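Before any comments, here is the structure.
As you look at this complex, bear in mind that one protein chain is not there, while each of the others sits in place.
The first chain written gets the first letter, and so on, giving A and B; residue counts start at 1 in each chain.
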Amino acid sequence: MDLAFTPEEQKFADEVRAFVRANLPADVRDKVKNGKHLIRDDYMRWQQALGKKGWLVYTWPKKHGGPGFTPAQRYIFENICAEEYAPGIIPFGTKMVGPVIYTFGTEAQKEKYLPAIRESTVWWCQGYSEPGSGSDLASLRTKAEKDGDHYIVNGSKTWNTMGHWADWIFCLVRTDSKAKPQEGISFLLIDMKTPGITVKPIIMADGGHEVNEVFFDNVKVPVENLVGKENEGWTCAKFLLANERLGIAAVPQSKRGVEALKDIARAEQDDGKPLIENQSFAEKIADLEIQVTALEFTELRVLSQMAHGGQPGPEVSGLKIRGSEIQQRITELTMEAVGEYAAPYLPGLLWQGTNEAPVGPEYAHLAAPRYFNTRKTTIYGGSNEIQKGIISKMVLGL
Amino acid sequence: MDLSLKPEHKAFADEVRAFARENLSPATREKTFSGKHYDRDDHMVWQKALGKKGWLAYTWPKKYGGPGWDVTQRFLFENVLAEEGAPRILPFGPKMVGPVIYTFGTEAQKERFLPGIRSSEVSWCQGYSEPGAGSDLANLRTRAVREGDHYIVNGQKTWTSFAHWGDWIFCLVRTNMDAKPQEGISFLLIDMKTPGVTVRPIIMTDGAHHVNDVFLDNVKVPVENLIGKENEGWTCAKFLLANERLGIAEVPSSKRGVSVLRKIARIEPQDGGTLADDPAFTAQIADIDLQVQALEMSELRVLSTMAQGGAPGPEVSTLKVRGSEIQQRIAELTMEAVGEYAQPYQPGMLFHDTNETPIGPDHAPPAAPRYFNMRKTSIYGGSTEIQKNIVSKMVLGL
Partner (left out) sequence: MDLSLSDEQKQLQEAAERFVRDKYAFDARRKIAATERGWLPENWAQFAELGWLGMAFSEEDGGYGGGPIETMIVMEQFGKGLVLEPFLPTVVLGGGMIARAGSAAQKEALLAPMIEGKKQFAFAWLERQSRYNLADVSLKATKEGTGWSLSGHKGVVYNAASADEIIVLARTGGSAREPKGLTLFVVDAKAKGLSRRDYPTQDALRASELTFDKVSVGADAVLGKVDEAFPVVEEAVDRAIVALCAEATGCMDAINAGTLEYIKTRKQFGVPIGKFQVLQHRMVDCFTNAQEARSMTLMASLKIDDKDPTVRAKAASGAKVQIGKSGKFCGQSAVQMHGGMGVTDEMAVSHYFKRLTMIDLMFGNQQHHLTRYSNLAMAA
């Protein structure tokens, strides 16, 4: 057992840092550092740079065009990207549909879709939840009926993240209405430009637009866009969820978040002194930092098992639970640190990047919207209640 | 609405205080403040004094020999006694079986049993839980079979507090095996001296003996000891539980607990000063203090509804839930205040009046045992989980 990096790992770390510094556009870095909202082009410029280097799909095995990182390299890569204020990689292509395609797809599908995902030339989004199917995903009703060599898709998806920027969507659709809920579902890839698709924004509590409803009205999808077998889409869905849960803990981002919080606490005044010298507030940050460390070492233990040939089990659900709670706590404490100046609501600054001067310090107006917005983390990707259900059943046998 | 006291209420409070100072033995009082265990005499001498004054059954209406107080008087009585260090009144007679008897009993039963309860000449205990019937009380299996003018009772009761001091026990027994669980239960009074009744101690984690198993082996009980109708005992049980839940919040004793905790914090040394100089610790006391105040106001709101002729509803379950959590937290903070000196186990100091000097300060020996023991408060009288189910079902309609 050894926590220290080997010389090769150290060399790799230097390489990653040099790469990020050379390739992360300065304006994007600045936005991430200041907690501002990114637009499509910001993500694309960074992801395409990573794609060119072959690092965008850093979790993929070599044979599908991934770099074949060891768990230690993965850890190093994620941490350095976060430390250098790189935006998080959008997971829908790289971490979700990509692995589904290389695991369940045909050779033709792999050739057609994987390169664009690796290079970030196509933007994917996810069509899972429906108005009537949230935590109970298997009750979904969007229907795909076979008509010759096409499916005709009708229904609606909701909580679709960044669908307004997407080129393609992967969907769970019902292909057999008579089977048990889980057994009549298929996994379908749909071009967002197909006639009959409408995207309608959902405005969040912080005034932002990042999620949508997507309506399907007699949308014609070629049968070759089916991944895996018809009615066996639930297998893909479960595989994807397990894959997703590991990275969703967002430990590197949370480590960065704690450091940013400390900076704010050094800048904010309290009784004539920096807030960070307030013992009770400092202890709240300390408690959070300890939680992040605990989560990081839990993730490292999982990665270490994987390095020795183990597979991440359902206990990684625990990572998602704690990871999301920690993200929320960071935004909560940041808002507390800002105090009364968290109250002004400045949508222009938040959303349009106007040159308006902020009220109070630069970071202040972002604090409350981020706190409101981050409440989603314990809900999406399978709510924490659902994750506990999974652990209870799969790990504890209850 | 008025929180201030009328002059006659002030006079009443003074009268109660004078009575407590005159009648409460200094040794008993000392045990209260130091958190030691009482023996039988501590309870009995005090309860008999109250009985003589006509105050033991202070919640009873005048026509059954209660003092007929208004809710303000009750509130003052409970608070003054707690402040003066009186042991809590053992509820089994005056708060449990007494009201059941005067509500559901015959005239003969009232005449026979109520005076002994009012004067505390007769000690009662409660035969409800069984090994297989805890939270699911209606699952009880102790059987009473009618044979002429007697019932023959067989079975086992558990968690019976103070059965080893009890003269009588009130039991829920099954009189009809064929009916639905709740419909075949009867409420029976049993003399503990009857042949076939055996009491076996259960030793708690702190070494204390408060609770017992009670075995009933062909116990002959005269039919005139049945309260209410045969097979309608569940009605008595529900009435009793609702009655019990109100006082079980133990607000006055928690108020006393907070003030004792503050005293201990002022004594406990830390870094050359005392623990009371430590803002992290005093903030925790402040937090529990506020919780006690909120609970007290909630209880006063219920009492005020009752004063207007309303009955306490199922929402009193929340008082029990919060009350038990608060008692536990006070015990926990008290143990933390004592610190390393909570580690020595000193049963002599806990259970007997030895002349041994304590290890550490006088308040140290009971600190950890009390913390361990108080875990029971969220379990007995209907566990927190059961209370929440009641609120969920009866109040929220879920």
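One rule holds for everything that comes next: a residue touches a chain if its C-beta (ideal position, glycine included) is under 8 Å from a C-beta of that chain, and two chains touch if they have at least 3 such contacts.
Quick caveat: nothing in here was measured; it's all calculated off a predicted structure.
Enquirer: For a quick check of understanding: of B:Phe33, B:Phe215, B:Phe239 or B:Tyr345, which residue touches the chain that isn't displayed?
Expert: B:Tyr345
Enquirer: Return the single residue from A:Gln48, A:Thr103, A:Thr235 or A:Ser304 that touches the missing chain.
Expert: A:Ser304
Enquirer: Taking the entire complex into account, which one of B:Gly155, B:Gly184 or B:Pro369 touches the absent chain?
Expert: Result: among the candidates, B:Pro369 touches the missing chain.
Enquirer: For the chain that got dropped from the picture, name the residues of chain A it touches.
Expert: Considering the whole complex, chain A reaches the absent chain at 1-6, 9, 72, 75, 262, 276-277, 279, 282-283, 285-287, 289-291, 293-298, 300-301, 304-305, 307-308, 315, 318, 321-322, 385, 388-389, 391-392, 395-398.
Enquirer: Contact with the hidden chain only, please: which chain B residues?
Expert: 129, 132-136, 139, 158-159, 202-205, 207, 211, 268-272, 275, 280-281, 284, 335-336, 339-346, 359-361, 368-369, 371-373, 375-376, 378-380, 383-385, 388
The rule is short, and it goes like this: only the chains that are shown with their structure count from here on.
Enquirer: Provide the C-alpha centroid distance between chain A and chain B, rounded to the nearest whole angstrom.
Expert: 52
Enquirer: Provide the residue numbers of chain B that touch chain A in the complex, in ascending order.
Expert: By the definition above, chain B touches chain A via 279-280, 283.
Enquirer: Which chain A residues qualify as touching chain B in the complex?
Expert: 279-280, 283
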